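Note that one protein chain of the assembly has been removed; the remaining protein chains are unaltered in position.
Now for chain A:
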Amino acid sequence: MEFAELIKTPRVDGVVLHRPFMPTVEGTLCLTGHHLILSSRQDNTEELWLLHSNIDSIEKRFVGCLGSIIVKCKDLRVIQLDIPGMEECLNIASSIEALSTLDSISLMYPFFYRPMFEVIDDGWNSFLPEDAFKDLESMTDEWRLSEVNKDFSVCPSYAPLVAVPKGIDDDTLRKVATFRHGGRFPVLSYYHKKNGMVMMRAGQPLTGTNGRRCKEDEKLINATLRPGKRGYIIDTRTINVAQQAKARGGGFESEANYPQWRRIHKAIERSNVLQDSLIKLVEACNDQSHNMDRWLSKLEASNWQTHVKEILTTACLAAQCIDREGASVLVHGTEGADSTLQVTSLAQIILDPACRTIRGFQGLIEREWLQAGHPFQQRCAQSAYSNSKPRQEAPVFLLFLDCVWQILRQFPCSFEFNENFLVQLFEHAYASQFGTFMGNSAAERAKLSLPEKTVSLWSWVNRPQELERLSNPLYEANSLVIWPSVAPQSLLLWEGVFLRWNRSSKCLDEAYEEMVHIIEYNKELQNKVNSLRRQLAQLETEDPLLQTP
């Protein structure tokens, strides 16, 4: 199929673009295979380049022969295009609709995108499991890197290489995989250097109604315990949901078969509930009513902040088990690819200062989300404005980013990156020119040959000019565990995402600039002082008169 077939009217003149808090722009609208472009063809006027894949839904309105298309984007922006001519408007609308909902993954923009920058540090090779394992090896020899999944046959959603306890051979792993949802046998997620405790993650055990057990599974997770120690299993589902899962072949670890483990159930909501929550929240944020009660009740009814609190609380609990109780932890929900990853990745941000650096955070996303098999393609296919029937969409990753932002707000000097980085990750997870978030698992990405055919987001991010934009000027490495407050009064609405297009950020941006200026001025002064000191010291040594006899 050619894009040309879908583009009925490639360009229209005299189109007016309306965006909140920005002046309107009149210009020529062009449609290409991947972009909607509006250009005034005047110097100094910003053009609009919008990826079709960023479009969540469109609405058409007609007043006489003037048509308007309201474009609602996955990054939550809403823009309006006034298009003269009924036919043009209809053509443009149907083209956008077709182009923004292309089913074939091979037609996606990352396969066509050619970087206009020099790739210094290829992101596809920056975070290989074998490199991460080398770090682990320097701390402990109790783990090994298994190739049991090298052809993705044992667990289709895992990476080819996974870290498992040294004493557990590949045959055991294969058996355990048959006992865990989606073949997701317990693997290492995090090693806490301070006390040698670990966090593992897995899919739910397939105990079913008759309480099936798997000795190999018990052996595997017990192998992570020190003699005489007990561990915690954090099940991200309520006990009721976990009970009900038995009827569908799932279940949870029973006390009888796992006597060395204490199970804790938490209540992190699942996909459709979360998607619904996102839709309600965005609707509340876009409500232009001046009624305070209406806003607060809509915010409450969306339940978004409740999800944030639940997820953070569970992550804190996992971190607390490891750091305070000195116990190892196994985290799972049902599949072990959504709420499980939220918990394991957030716990690492709390525990491990390395995850709070720009590079470390990229590594965390690679390990705990991409290689761990979070189905990005499915989860991020639609955002808050989509009219189509939701399939497997859920803002699982966005919630994770929101939680990171909450911790960042509470420890504003402990992260090397700033809010921009989190917003950028949200945007790219939903629509991107880069291949990083394509596909649903390592297996799919391998099949699509993404490293060969697309550019990695990290290649873009890890360039000096971009790093500067994403850096937190207040950062000062903090080697401590950082415990966020999870009281409702401490958790805020993430305005940088949810109110981003509904408020003018000019004042806030300027204030931020001023803050950066103060910090830079301070650095500059310090450097001057230091260099003068050096000069003086030099003078002293050179000058015989100043030397003590």
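Brief remarks on what is shown
Operating definition for what follows: contacts are C-beta pairs under 8 Å (C-beta built on N, C-alpha and C of every residue); 3 or more make two chains touch, one makes a residue touch a chain; residues count from 1.
To be clear about the criterion, contacts and distances are computed from a predicted model.
Per UniProt, the protein behind the absent chain is "Myotubularin related protein 6"; the candidates were "Regulator of G protein signaling 11", "Large ribosomal subunit protein uL23m", "AP-2 complex subunit alpha" or "Myotubularin related protein 6". When the full complex is taken into account, the listed residue touching the unshown chain is A:L474, out of A:V119, A:L145 or A:L474.
From the set A:L317, A:L330 or A:L425, the residue in touch with the chain omitted from the display is A:L317, counting the whole complex. Where chain A meets the missing chain, the touching residues are 230, 262, 264, 266, 285, 288-297, 299-300, 303, 305-306, 308-309, 313, 316-317, 320-321, 324-326, 409-414, 474, 476, 478, 480-483, 485-493, 495, 499, 502-504, 507-508, 510-511, 514-515, 518-519, 521-522, 525-526, 528-530, 532-533, 535-536, 539-540, 543, 545-546.
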